[in-house]
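A single protein chain has been removed from this complex, and every other one stays in its place.
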Amino acid sequence: MKHLRKTLTFNTDSRRAFINITRDVEEAVKKSGVENGMVLVNAMHISASVFINDNESGLHEDFETFLEKVAPEKPHDQYMHNRGTMEDNADAHIKRQIMGREVVVAITDGALDFGPWEQIFYGEFDGKRSKRVLIKVIGE
Amino acid sequence: MKHLRKTLTFNTDSRRAFINITRDVEEAVKKSGVENGMVLVNAMHISASVFINDNESGLHEDFETFLEKVAPEKPHDQYMHNRGTMEDNADAHIKRQIMGREVVVAITDGALDFGPWEQIFYGEFDGKRSKRVLIKVIGE
Partner (left out) sequence: MKHLRKTLTFNTDSRRAFINITRDVEEAVKKSGVENGMVLVNAMHISASVFINDNESGLHEDFETFLEKVAPEKPHDQYMHNRGTMEDNADAHIKRQIMGREVVVAITDGALDFGPWEQIFYGEFDGKRSKRVLIKVIGE
């Protein structure tokens, strides 16, 4: 069994952001030499997501609107987490839970086995600091 | 390491539908000859889900009601995606995100290692056209 581990680091200018990381995952899979297997891609921080959806700016605005509707950032003191820790990111923990921590993608013939529109995104919900994504490839 | 790849194709009569695909996944696992490993089952389209829950029609109606409450289809122009693309499926992208893109199931002794009520479903949120699900088995 072959395997490869790689991390990506992000430090976004804004509190919330969506970043397309498909090319980074493709490169890791190619470098691994795995022809058939799986690649796990996950946020290593608990206020961020990795998810697969469309690469379309309007859609990312819709995600933002939806997430703010169901788990609004403010007022910060509506959350026990914020009251107890003096942090302000309880909403980010919930938003990440809705959007998901990780994706697992099949590798076939040495490439991501994707449908026509699938793209991998890093979803940042509490940015402006250094955070990492883990890529782990296994297979043969 | 053994591996098997298979796709399923769906073309639902309605915009939204839930289809039990447990038997299809079981057959793929059996055909793979894998005794211990994992099977990944994912929607290959970004307005559909694969998830595991109960095989009960009342529950599927409850999922529909819940999803329409938090991410309603209409009015279509409430979503930037719909305004920008002349599509009408922004809600489907969000619903799929809530229900999830994929499941990973353990294979033990050549079969899906399931609890008593676990069943695998394809969740369609923008149907009436041909869409695919990927099954990827790895193990030994």
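Residue numbering begins at 1 within each chain, and the chains themselves are lettered A and B in the order written.
As a convention for this text, a contact is a pair of C-beta atoms (placed from the backbone, for glycine too) under 8 Å apart; a residue touches a chain by one contact, two chains touch by 3 or more.
Computed from a predicted model, the values in this text were never measured in an experiment.
From the options A:Leu8, A:Ala90 or A:Ile120, the residue with contact to the unseen chain in the full assembly is A:Ala90. Across B:Phe10, B:Phe63, B:Tyr79 or B:Phe125, the single residue that touches the chain missing here is B:Phe63. Residues of chain B in contact with the chain left out of this view: 1, 36-38, 51-54, 56-59, 61-63, 65-66, 69-70, 98-100, 103-106, 108, 113-118, 138-140. Interface with the hidden chain, as seen from chain A, comprises residues 1, 3, 5, 38, 40, 42-46, 70-71, 79-85, 90, 93-94, 96-98, 100-102, 104, 132, 134, 136, 138.
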